[in-house]
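Only a single protein chain was left out; the remaining protein chains are all shown in position.
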Amino acid sequence: MIPRAFCSIALLLSGLLLFGAGGCSGSAREHWKVVPRANITGGQLVMDVVSDPRTFNPALASETTSTQILGYLFRGLTRISPHDGSVKPDLAKDWKVSQGGRRVVVHLLPGLLWSDGVPLDGRDVVFSFEKIYYNPSIATSVRSELLVEGKPVSVSLRDPLTVVFETSKPFAPLLESLGVEILPRHILEPIVDSGKFNQSWSVRENPSHIVGTGPFILAKYAPGQFVVLRRNPLYRPPLGISPSSGCTMPCLSKIVLRIVPNDTSSLIRFLTGKTDLFGVTPQQMAVLKPEQKHGAFRLMVRGPSLSESFVTFNENPRSPIAPWKLKWFRNRRFREAVAWSIDRTAMINIVLNGMGSPIPGPVPIAVRAFFNDRLPPYGHDPARARVLLKKAGFSYRGSRLYDGEGHRVIIILLTNTESPERIQMAQILQANLKDVGIKIRIVPLQFNMLATMVMSSYRWEMLLFGLTGVLDPHGDISVWKSSGFLHLWNPREAHPDQKWEAEIDQLFDQGATTMDPVQRKKIYDRWQEIAHRELPLIDLVTPDQITGVRKTLGGIHSTPLGGVVPHISQVFQSGVLSPA
Amino acid sequence: MTRIHSLFRRGGIPLLILLGFFLSSVLAEFLAPYRYDSVRFDLSYMPALWPSRHSGEWAVPVLKLKDPVLHRFERVPGQWVPVRFFCHGESYRWMGVIEGSRHLFCVDSPGRVAILGLDLFGRDLYSRLLYGIRFSFLLSISAVSLSFLIGILAGLFAGTTGGWADQLVMRLGEVFMAIPSLYLLMGIRAIFPPGLSATEVTLIMTGALAFVGWAGLARVVRGLAMSLREEDFVLAARSIGVAPFRLWTRHILPNMSYYLIVALTLSIPGFIVGESGLSFLGLGIPEPHPSLGNILAESQSLPAMKAAPWLLLSGMTIVGVVIVFNLLGDRLRDPDRMRRIP
Partner (left out) sequence: MIRSIGARFIHLTFVMTGILFLSFLLVSLAPGNFLSQMAMNPQVSPEIIQQLKVLYGLDQPFYLQFFHWIGALIHGELGYSFSYHLPVMTLLLSRIPLTVLLTLTAVAMSWGLALPLAVYGASRQKGVLDRILTGFSYLSISVPSFFLALLGVLLAGRTGWFPIGGAHSPGLVGNGGLDGIGDLLKHLVLPAMTLALGSFGVLYRLMRSSVIEVLEQPYFRAAKGRGIAPRFLRFRYLFRNALNPLVTLFGMELGGLLSGAAFVEMVYAWPGMGRLMLHAVLTEDLYLVMGGILAGSFMLLMGNLLADAALFFLDPRVRERRP
């Protein structure tokens, strides 16, 4: 007889292995305490990032790791306040808006130096815009943010420290766009002229060649392992940022970013004291919450995040979907019925582990300056949904829903496989809509395939997707204007085909050219009302923003828009971990 | 009859266990108290809850969510729901054909019996495992047999014919092995429209996996066949004019069965586990249909392990299946037993 006894041993072993994993998961063996440091200057900050930086060239960077790292190395003329989203000076000293918003005169801070010691002046600004961002032979995706109605802004030098920006029409978000990174002319001009800019400042570049104005400079990059940033001694902080406790800014002498592509490994690294800051997903709260004390960290919950998720229907008459389905989707009552059938509490409890909020409309709750707080989110009311569906001409046979022409209501829902949360939301949606008689078939697709189907072949019926919210509603123009390329439900319309779409088009045009903030708020409030009533996008839920912060760090404050680090140059290391 | 009898004698206990697995998954509709897609959003990650005696009958207490972050539940005071046996519960179509609603045991809402605990959507793990074994077995056994069939035929052809045939088959195989299977599978997936039913996906996947996976086996079989074809007994058979196909089945295959059987018993768990990775391509068994692989995949993160360690039971089931298959393989290939078969 073969090892009967030994299969049981194997089973037992596997049980130990598997359950051991479940049982001991998370709990770090070491208990930490924080010992204050005598001298707070010269500390270091260790974080994990999910992937390698792809480039050290701010004009070419397009994914998050590169932009995060480059944010420490470069600065723009303006920056966005993490507290209220307002525009603050960065390299600029101040600015003056004139001619009804068509001209902005920016004065630079005097005495600014590049990290190699060369002085920075207005010529660098003009160079960055004209020779780099507006240069069609340079592969930069930043350009679209810097175009006003498709045309570049004219940039000219008045004197070495004054730059004039002029547009043909007033453009409210212009100051925000001036936050784009300013690049050193004395280094990059010969490279641009020789046509090699698209390959310059790659990740293999000698770190000392990358010259910026940020609080840190690149010290070392080991591919696949880490990026080390060193303090920039020539750094000059922007106006309004003062050192938190008497150190000269930047207070840290070093930032170490370890590249760890797996979130569980990253979580364990934070739990065991290897990293200082950690972006926590709601699911990870169950693991982290009980360990706060022993791990010497705190979890800062900062309210709803900027990211949104929604479902939308294909309302495009040019799309190749069945005509009767198009009729359902274009019916406002049908969309409203769907909005009322969704159990957002279940989505929050299950997908977001109880840490999130329902979204009422297209402006993230965190963007207080524009959020319209008079619009209630749709609740979970299947009975009301059924009434609405009957009013809209649908009828029930048993528990199944049929339209007026006798077609059973079956819809294919697309979402992308890269996001497990979306697939989970889709499953909840499926069960919710089953309750009102609508059958949903979920088709998870890879992002690229999804994008092709939604954006070019229009061969889709219902989509569960998300976009990162923007601080200024104008950033959503490509989604909401009927001619926009991301006007998902009916992209690139020649003319707005519904009245409310025409009204939204008008509101966005007004919003872009109105400079008075109170007036702008009113315009965008009206837009949110229409969106809330017409429901081209049915908003779902957004997770809470949570950050784990080691108690050794100082200069940390919770902000609604900018995480827990209001300004990186103020962060300092107040203590070190030692085993308790 | 005697053949079946001898199969059982050869298969012994492992075969019986395997049949037990089969039988229980075939009867999943009846044995499981709930359907595989029966959700309870309010009871996400509820731990196991067994019936107990309450005022003279078997019953389960009603629970409600207390803390969604740490998944804590509390009893609703005074509310118990009795367990009924051989009862009418959620309706189903057995094997997709026969309608019914009879279950071994059921508990009416708002009560929820959980033999092994519930998953993220509040679906019963015990019920899902029963159905999952069915889907996983179906898929892995059919995919493995198809890819073995192609691989063995190609390998035998290449190994026994030699020369140009060998070159052709092996080089073709190399092309298949060298192109990342991800792209091959994506290519296959792109041919079919999205929005296929679970059965259709399963069928396509069987074909796709066989298409991608035959080459490795073909290489090994070919190596073995090249060695065997020079054996005296093959030469003897050939010289008396045995037809090539008979030569393969009667003389060459039995002599490499020691490898094939072990490889077969090793591949099946490989497919069971690997299947879940394919759902990334929209090729796996699609949710909400359960498979051992995708239940295990759900548990593979630290938060899930912490919140619902019972999901790892799918891993234990896979280990069990592997052991049974391997024991069966050992018994089938054991030459002492082989010789007793007529």
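So that you can tell them apart, the chains are marked A and B in the order they are listed, and the count of residues begins at 1 in each.
Definition applied: contacts are C-beta pairs under 8 Å (C-beta built on N, C-alpha and C of every residue); 3 or more make two chains touch, one makes a residue touch a chain.
Note that this is a predicted model, so its numbers are computed, not measured.
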Option touching the unshown chain, where A:E421, A:D476, A:E493 or A:D544 are the choices: A:D476
Chain not shown: contacting residue from B:D108, B:E200 or B:E231: B:E231
Positions on subunit B contacted by the hidden chain, ascending: 162, 167, 170-171, 174-175, 177-180, 182-184, 186-187, 190, 216, 219-220, 222-224, 226-228, 230-231, 235, 258-259, 261-263, 265-266, 269-270, 273, 296, 300, 302, 315, 318-319, 321-323, 326, 333, 335
Positions on subunit A contacted by the hidden chain, ascending: 2-3, 5-7, 9-10, 13-14, 17, 21, 24-25, 27-30, 48, 51-52, 54-55, 57, 60, 62-63, 136-137, 139, 141, 143-145, 147, 150, 198-199, 202-204, 220, 222-226, 228, 256, 258-262, 264-265, 268-269, 271-272, 274, 446-449, 451-455, 465, 467, 470, 475-479, 485-486
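As a working rule, only the chains that are shown with their structure count from here on.
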Separation of subunit A from subunit B, taking each centre as the mean of its C-alpha atoms, in whole Å: 40
Of subunit B, residues touching subunit A in the complex: 13, 39, 41-42, 44, 65, 67-71, 120-121, 186, 190, 194-195, 279-282, 286-288, 301-307, 309, 312, 315-316, 319-320, 323, 327, 330-331
Parts of subunit A lying in touch with subunit B, wherever the complex brings them together: 2, 4, 7, 10-11, 14-15, 18-19, 21-23, 25-26, 263-264, 267-268, 282-287, 289-290, 343, 346, 348-350, 353-355, 412, 414, 417, 423-424, 427-428, 430-431, 441-446, 449, 453
